Structure formats: structure tokens, C-alpha cells
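Just one protein chain is left out here, and the rest sit where they should.
Note that the chains are named A and B in the order they appear, and that numbering of residues resets to 1 at the start of each chain.
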Amino acid sequence: MTGKAGINLKKSMNNPVFRIAVLMIAVGIIGSVVMPGKFLTEANFASIFKQLSEYGILALAVFICMVSGGIDLSVVYIANLCAIVMGTFLSKTIGSGNYAGSPALMIAVACLSVFVIGCICGALNGLLVGRLRVPAMLATLGSGQLILGISTVITKGQAITGVPSEFTKLAGIRFWIFPLNFFVFAVCAVVMYIIMTRTTFGIRTFLIGSNSRAAVFSGIQNNLDLLKAYMISGFLASVSGIISVMRMSSAKPDYGTSYIMFSILICVFGGTNPNGGQGNVVGIVLATIVLQMVATMMNMFHNISSFYRDIVWGALLLIMLIVNYIIDNRHVTRR
Amino acid sequence: MNEKILSVENISKSFGGVQALDNVSMEIRAGEIHCLSGENGSGKSTIIKIISGYYKPDSGKICIDGKEYSEMSPSESINHGIQVIYQDFSLFPNLSVMENLSINAEVARGSKIINYKRMRETAQQAVKKINLKVDMKAKVADLSVADKQMIAIARALVHEAKVIIMDEATASLTRNEVNSLFRVIHQLKEEGVAIVFVSHKLDEVFEISDSITIFRNGRNVISCKASEMDEERFSFYMTGREIQAKQEKPLVGDPARIMMETRNLTVEGAFEDVSMQLYKGEILGIAGQLGSGRTELAMALFGMATIKDGEILVEGKTVNISSVTKAKQLGIGYVPEDRLTEGLFLEQSLIQNVAVTHLGKLSSKFGFYNKRVAAEETQHWIDTLSISPDNRNNLAQKLSGGNQQKVVLAKWLACNPAILILNGPTVGVDIGAKQDIYDLLNKYASEGMSVIIASDDILEIKKICNRVIIMKGGRINAVLCGEEITEKALVEASV
Partner (left out) sequence: MISIKKIFNRTETYVILIALLFGIAVETVSGQFFSNTGMVNLARASMVYLVFGLTEMLSLTCAGPDVSYPALASLSAFITAKIFGGDSYGGSIFIPFLVCMAIGAVGGMINGFIMAKFNFPSLIVTLGTSSIFSGIMYGPLKASNTVLHGTMAQFGSAKLFSVTNPGSGLKADLPLQFLIVIILYLIVFFLLRYTIFGRGLYAIGSDKVAAERSGFKTAQITFLSYTLGGAIAAIGGFMYTCNVGAISPSDLMGGEMIIIAACTLGGIRPGAGLGGLFNVIIGVVLLIMIQNNLLMLGIPLYYQDVFTGAIILIGTVVSVNSLRSHSGIKRLG
């Protein structure tokens, strides 16, 4: 490509966010061509935005851990635990029929308690990865198992039921094509953006992921920042759990285990470096939307079972890794 | 003139648009010690990796044993008798000494099955050649750095080497070990082996080489006999500019104001009973060979050790420097030994690299990081320290060694420390940047900063320190001052 416009295009392709934006437009075009009149509709987009919040928030959780040089494989289990506690708490208070107070108050109390649980789970991860020096993959794999176990003990392996409608009806609130839980996702994304790019904690997290040894030598308290990062991850997981129980009126210990791979896919798609030190929130948000668009598009072909999607996601993950590698490595000088 | 064994002709190599080697040619002769020098980024590492088959050249050819190659594989290179001893040794820490010694030969042989008897014999022969006594079954990870170096050398001698390339081989050796190494090199020379000795240490280069080649900016700027070269010409070819050898006297500190003091300081496994003082405004040297406790003492003063006994005082008050954070609070900064793994965030911009030590100061009142202020500050340091290229958005990995070291320096100078500790400040730094760094340290010391330099570079210590503490075997062996600091005295006190 020659000429000024050509060079600019090539340079822009180096920016991961730009790449995804291009992809998004491409998917939109393909969708409207393949299913004319049905893809670019209000109803369709409403459905897209309704579904993506749960794992979009989980992706944000995995994102901060990845940036710090680690990963969080326990987010789904934390989310489930929180969903179970939330649902059980509400069904035993508002839903029991003996409750005479304001439902909103109870919901608020339940949310706060669940936030605390999420933070505690995150703190466990942060402690393991930071102070106890366990590799993040092993630590979160183990803690995920432990948290799954706790959920199983609470529910005795069953799904919970009886979540009161005062709570679940909140899922139906909509502003134009955006449902309530999308706003939750949006708020989370905005807050994460501010944290990661505008606070010193965010900058430090990037640096720890980039070179944790140099971070210590520069006076950064790695263990403390890692603790915070994983606690944020746990908190976000709890938010995702609340949304999930609100939308589905039930919860179980091993719901959504495929979300983990999906969250990692979103992170990689969004330009996050799996080794740490690089990534941005905008990429995550765009990647979430694009992947949901693709999922919805596949959904429209009713004869394709949901399992074909697993093949697509797996293949997409590998392809994105390779594409990112090729584009980013063209400019690396080996010394 | 000895016969030509290996030559490279018109070799060019670029990485992603950067020209690492530009039409380079070089001749290596049997029984000759050929020194290859150049600053970081000059291309000397690249040409070695091409000769060893690790990289493939874009154009040009390699001639060895009468054969011409446009590219070689590592196995072919080894089979032609080319052995490289890398700066990081390239040993396998989790394997035994015996395996490390013989594995290259086994792989080169091409057989799929390993013959342990054959490997043991190979290993025995290897250590015999340099009279090395070592436990064959020990895991390399458990060995000292010096022993690892010796194993790397022994390994290179296994395969009937015709050309041995030593890449900064003396970086981690004590004087005694360097002498042993040079004895081995001379022995090999007698046997007709060609030695390519890559080094930037002037004294070694002039001590041992028969011929010298200097690379600069990817080009071979001079190849000549050692007798035709002197120190000034060497510096000129390395940097491309005349370096004024500044003959300033080192700064003298103010003994009335003691900035830092240790009393009977002991750290387990590192050093014991160390009592020393740092005067305000001076550049204090801590000398000593590898394992003398020199590096560990510097680290302990920065909060990176658990004190077993004794105490540290800063400006007269006893302090417990329990962590790096505490050290920073006390106004102490630290430029680490290995900037690549300990000092820099290679994939981050210069702005991040400079800002990291004082992010709090760069925030607005609500705790929000102010990128604009950070960027301006970085620009200030780029200009003050002459860091090039001067784009503050550059990633740290794109800079040369000397400029990278300046970035590490900048991030600490930005904290305005009262005490700055530097561990091996000019390791792997080109001559031009070295002088820049010395000038900087002198400037800040004269303005009141107290500086400690831990270094094994005797010339460096002699040049800028008025007082030196020499460590040996974990204890202070001597303290020299002013006129007492001579090369002879320094060497004698360290061995």
C-alpha cells in the first residue's frame, strides 16, 4: 500500500481497537447480507445487548488479572456462588411471605453482602498469587474448585429456585434497545476504564504484568496491587452473578463453565496480551459486542446446534492469537 | 599469516525494517585470537548468531572448510567445529553437569538414542582439557556462576572445535578466573584453534588479542592487527567521535556529614560484620569480585535483604530498611545490575519507565494519573540525559544499552534521592554513554547527592571514586582513599 492514505491504514491496523472496530462493521455487513431484514433490527440488537452483559463483565474480570500478568479461572465459580447466595437470601426473605418491609432495601442488602463475598473470594486469589507466589493459573484453578465445592455444599448439588419476582422483574427494564443489565455492564466498563488508564493503581498493574521483578525494584508493592486486582476481579464476578440470577431466576454451582473460555476469547480478541502488560477496556467492550453478534448470527441458523459454536469459538481463539502475533511481531527488533 | 579458517562475506541482515548488519565481511584465521568489539546494537551479536546458525542472513555467504553456505543450521555450524560460548552460558539448569557437557555432541551426532557411556566419556574428556574439578552428577542450577562459566567453556572444547567464539565471556569472572581463562585460550591458540573474543573491556582486549575488528551501526569499520591499535583509536572507531579522556579528580565528600552508616551489618549467606560510612556529596565505591558480598551489600542498603545482625543508620538515625518501599521513603534510590530483567519495562513506553518510581507525585489531587505531566517530565529527562532516540513514546526495548541505562537512571533521579546506589552502572554500556553517566554522577554528587557505586570494573572505580571499600569473602578487606587508589592496590585487596 502506498500513498498517504495507504500508510495510515497500515499503521492503524496495528492498533487492536481499530482492528476490532473494523471487524464489527464487517460482521454487521455480513449479517445483513446473510439474513436481510432480520439482522440489523431493533429486536435483534436488543437481544444482543441483553445477553452479553453476564460474560462481558466476566471478561472485564479476567482482563485485569491478565494485564497483571496472571489470569483468573475462578470467576465463573465466584459468580455462581454469588448468584446462589443472592437467590437463596432473597427467596428466604422477600419470597418467604413473612417479609413486610421494602423489597428494594432487601435487594440492596443482598447485593452488598454478595459484593463482599466476591471480594473475599478475590482476596483469596490475590493472596495466593501475590504473597504465596502460586502461579495464577494453578491458584485460580484450585480456588475455583474450592468455591465450586462451597456452592455444592450450600445447595447440596441442586439448583436453587424460588427467587422472588420483585427481583427478577428488574431484568425486564429496558431503555430503547438497551436492557438494565447492559447499563450495569456499561458502568462496569467505564469504571474499569478509569481505573486502568487514569489511576496510579491501573498503571502499576500494567507495569507489574510487564515485568514484575522490575516493578519490585522500582518500589511497587506487588503483593498489595495484585491483591487489589484480584479483589476487583472477584467483585466483578459477583456483579455478573447477580445479573445472572436476576435474568434466569435460578442458579447452580456449575452453571456457565464454558464462559471461562469465552471470557479469555474476548480478552484475546480485544487485544490483551496473555503474558501481561498490555490491553485496553475499549477493546474488551467491542470484542464482547462483536462476539455476541457472531453468536446471534449463528443462532439464526436453527439447524446448527449450539455445539458447533464451540468449534467456532475455539477456532476463533486460535486464529486471533495468530493474527495478533503476526501483526505485532512485524515490528519487533530482536537484539 | 595463518591460514583462513572461517570468513563471512557481504552479510546483511535486517529485523522488521531495522538494518542490523550491512554488507559485513570478516576473516578469522587459525591459531589467532581475534577480538570483536562494538557498542550494543553494533551488530556484533547478530554476526555471531549468524555464524552459529541461529539466524539466517538475508544475503551474503559464510565460508568454512572450503565450503560456502548462504545459510547454516546450528547443527551444521557445530559439525564444522564452530562453538559459541554465550554470555548467559546457555546451560540447562535442571540437567546434570555431565549431561550439559555432552548433550551438544550427542545432538550433533544425529542419533536418536542416547548412549550414556559415550556421554560420560565425552564429559570426562572435556573437563580434563581445562583441568576442571567438578561433580558430574550435580545439577547445574546448584553451581556457582564461575563454575557454570567453566562448564560452558569445557562444553565448547568437546567437539574438536576449530573456531571458538566467546561472547563477553569474562563478564562474571573474578580476576583469577579470567587469568585461568586466558591460559586456556593461549593453549588453544597453540593447538591451532581460532578464537573470536567478543568484549568491550579495553584492558582485556589489549591484553590478549592478536587482531581486532570493530563494528559500528551494523558495519565493519576496521579490521587490523592489535599492534596497530591504541586506546584512543579504539574509542574513536567504537563511537565515531573523539572522546575527551577527562582527567578530573574524583569528588571528595564531607566527612562531617555522614549520610549513611552501617555497623557490624550481617546478612546470612552474603556478608558479615560490615561497618562503613557514606559521606555527603561523595561517590563511594564498593569493589570486590563476584561472591565477595559487594552486590549483596548494595542490595541490603536498599531493603532487599533480611538483616541478621548489626544496624543501618541514615543521617544518624537507626532505621530498619525492611522493604524497597521503606528505602524509597528514606530517600534511597537503586539502579540495578541487570537493567533488562530488573530495571526496565521493555514493552512499555519511556514515559511509563520513568514515571514508575513516583506515580504518586504525578497524580492530581483526586488520585488521577496525569499523563501530560508525566510526558513532560520524561521529555525533560530525555533532554537532560541526552537519551536518543528522543521520542518519549518509544518502547524501552528499542533503545541501545547505554540509552536504556540512562532511562533507569532518570527514573531514580526524578525522585530526587538523597542517596543513590548503583550496582554495576556501566555493564554493557558503550563508551560514549559511559562517560555521560560518569559526568552525570559527578554533577549530582557535587550538588549534594551521595552516591554508592558497586562495581567490579577497576578502571571505573579508580576514575570516579575518592574512597573505595573493597570486599573479600563476605567481609571488608580494605578501605582505600585518594592517592591510595591504584589498580594494583585494588586488585591486591580483592583476591
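To be clear about the criterion, a residue touches a chain if its C-beta (ideal position, glycine included) is under 8 Å from a C-beta of that chain, and two chains touch if they have at least 3 such contacts.
As the structure is a prediction and not an experimental result, all values here were calculated from the model.
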Touching residue (missing chain; options B:Ala30, B:Ala108, B:Leu202 or B:Val319): B:Ala108
Residue, one of B:Ser70, B:Asn94, B:Ser227 or B:Asn264, that touches the chain absent here: B:Asn94
From B:Glu268, B:Glu311, B:Glu376 or B:Asp439, residue that would touch the chain that is not displayed: B:Glu268
Contacts of subunit B with the absent chain, listed as residue ranges: 52, 54, 73-75, 78, 84, 86, 89-95, 99, 103-104, 106-108, 111-114, 116, 267-270, 296, 299-300, 304-308, 342
Contact set of subunit A toward the excluded chain (per top definition): 71, 128, 132-135, 137-139, 141-150, 152-153, 156-157, 211-217, 222, 257-258, 260-261, 264-265, 268, 274-275, 305, 307-315, 317-318, 321-322, 325
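In this text, only the chains that are shown with their structure count from here on.
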Complex contacts: residues of subunit B adjacent to subunit A: 15-18, 20, 40-41, 45, 323-325, 327-328, 334, 336, 341-348, 352, 355-357, 359-360, 362-363, 367-369, 397-398, 411
Interface residues, subunit A side, partner subunit B - complex: 197-200, 202-204, 206-207, 210-211, 213-221, 277-278, 329-335
